[in-house]
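Missing here: one protein chain of the complex. Every other protein chain is in place.
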């Protein structure tokens, strides 16, 4: 049953108790997005170190379990990582969801890979793909949006 | 074959050699109309005597055999007639074409009834009804349009 | 036909969804089509198709007659006073855009007011917004009350001597509130203000009598009324037909075309530019026949029974919050479940074959006012049964299971 793969324990947990919610203090970059068809919203805040490393990351937003879980997982996994690495993870994530490829970055722990892969259930639900991907696109766009 | 009933000798004759074409001299009333779908045009000129009698009548126009024949027949039959009578003929004509009623006015000669009835063939050609009726509507409208 | 058991008339219900029978509760979005309508559509294309009104050959004559006969049928069905008051459009959205554009071009100037409500679908707001943006008009929103209705006094209070038109929904596609159109029209008439009614959710579910309602404009989407896609009706009272300028320009709607000027045909043709949806119009006559065979009053009674049944069952469920409690509710039931986002509800229900809609249903203003981003909506069509509602309720229980609450 595909529904169970969509709403895995990990997702439900992240959906109900999203990590890194709020505005992280001293953020240097941010971006927001929303899905006009369903009303989902997300705002990503980043504190970048010399444009090299994600020192801190957080998000605000409302939406379905999938979109909240995806935001929570993203922030959890990318916090403290090098920029180039976060970009690679984001691309791999988007490719996983759209093209059903696997995540195999060796700088992620097995746990982290399991977590991020839990979102691959949306593949079977085309109308829900955007719920999972929106925050990742928003993160990538935040990288380019310096906050003055 | 209905086509033969549509294009009777009388119609072809009136269509090819329409009577009363041109502007009659000293006309007192006129009206025009056209069919934007096919480009047919007609302009009716009347010389009324004290608003009581059609002293003279003529038309200008271009169009198909049916519309020219109808204009020719109209002018031929209504010339010299009392206004009230011409209105009655017009109503009877329109009713003949639309509701398949018969023309039975006893002030018309048998010849005239045959002539006017020759136009009843359009009943079987709904898209051509307007070709036959336009000039009659235009005549009725001319009655109310005094030329200053 | 048995009104309690109409699924066999609608081929879609032969479908299994995820191995389960389809429980279609998304009719406010678009209704399914009876076999008679689908067959008429293909039959028309197969044996009678031609363009309308332009050629004189046999097929064109037939097509034109059928097309215009549908106009006559609709005149009668909606009790319009004149056949030319029935204008065919692409849908309710185009109908409202047509009125906003044509009426606005002639009557709306800077500072003029357009009065709508917080209940309106985006299609009864955005076209007016264009007049705000391009002409400096002002849009006033009559507020929705806690029951999800707009009170007539609230509308009255907002009327000023600058109010040029009132545009208002017949039935809210979110709270289900049935608006007292006749009273609103009477009130507006006293002040000489024309009224446009967005009847998109009204016409499929209730008896509509244009002369009785008295409104100036009434818009309908045929695809929500068991008819084909891509077709709408605009009812416009005779007095506006000559008065308003045309909307789109093209073939058919002209009278005389010269290099320096153009004059236009009379209504309805004036408002029907270009090749029309001949086959769809003809097929829509079968949707009207279908409705008339059942009787629109019987349809309303049947749908209300199902709606009432659903309302009572959902009300008993503590974790469910039903949106709005209007005195008169028509055909829609929006709700939320504590702890589960409407999007997730819709996905989980779908797994049980239950089709509902989640989102703001093109009513963002209303959702902002309610303070929620999205709701789940079950909407009723003539084919729904109490069993459908039982399955809906079970599927809702399943949502809680999946979410472990």
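Labels A, B and C are assigned to the chains in the order they are written; within every chain, residues are numbered from 1.
Simple rule for what comes next: contacts are C-beta pairs under 8 Å (C-beta built on N, C-alpha and C of every residue); 3 or more make two chains touch, one makes a residue touch a chain.
Since the structure is predicted, the reported quantities are computational estimates derived from the model, not experimental observations.
Participant: Over the full complex, note down every shown chain the hidden chain is touching.
Facilitator: Within the full complex, the chain left out of view touches A, B, C.
Participant: Consider the whole complex, including the chain that is not shown, and state which of C:30, C:65 or C:325 touches that chain.
Facilitator: Among C:30, C:65 or C:325, only C:30 touches the chain that is not shown.
Participant: Looking at C:65, C:145 or C:248, which makes contact with the chain not pictured?
Facilitator: Residue touching the chain left out of view: C:248.
Participant: For the chain not shown, which residue from C:85, C:149 or C:350 touches it across the whole complex?
Facilitator: C:350
Participant: With the missing chain put back, which residues of subunit C would touch it? List them for me.
Facilitator: Residues of subunit C in touch with the missing chain: 11-12, 14-15, 17-18, 22, 24, 26, 29-30, 32-33, 35, 37-39, 41-42, 45-47, 49-51, 54-60, 90-94, 96-97, 100, 105, 121-123, 125-127, 129-130, 134, 139, 141, 221, 223, 228-231, 248-254, 256-259, 262, 273-280, 343, 346-347, 349-350, 354-359, 362, 364-365, 368.
Participant: Go through subunit B and note every residue touching the omitted chain.
Facilitator: Touch set of subunit B with respect to the missing chain: 1-4, 6-7, 12, 16, 37-41, 62-66, 125, 127-128, 131.
Participant: By the contact definition given up top, give the residues of subunit A that touch the hidden chain.
Facilitator: 34, 36-37, 125-128
Going forward, only the chains that are shown with their structure count from here on.
Participant: Name the shape of the chain contact graph, picking from line, ring, star, complete and other.
Facilitator: Topology of the interface graph: linear, an open chain of contacts.
Participant: What is the distance in Å between the mean C-alpha positions of subunit B and subunit C?
Facilitator: Measuring from centre to centre gives 47 Å for this pair.
Participant: Once you find the CA centre of subunit A and the CA centre of subunit B, what distance in Å lies between them?
Facilitator: Using C-alpha averages as centres, the distance is 80 Å.
Participant: Send over the residues of subunit B in touch with two or more other chains.
Facilitator: In subunit B, no residue touches at least two other chains, as defined above.
Participant: When you check subunit C against every other chain, which residues touch at least two of them?
Facilitator: none
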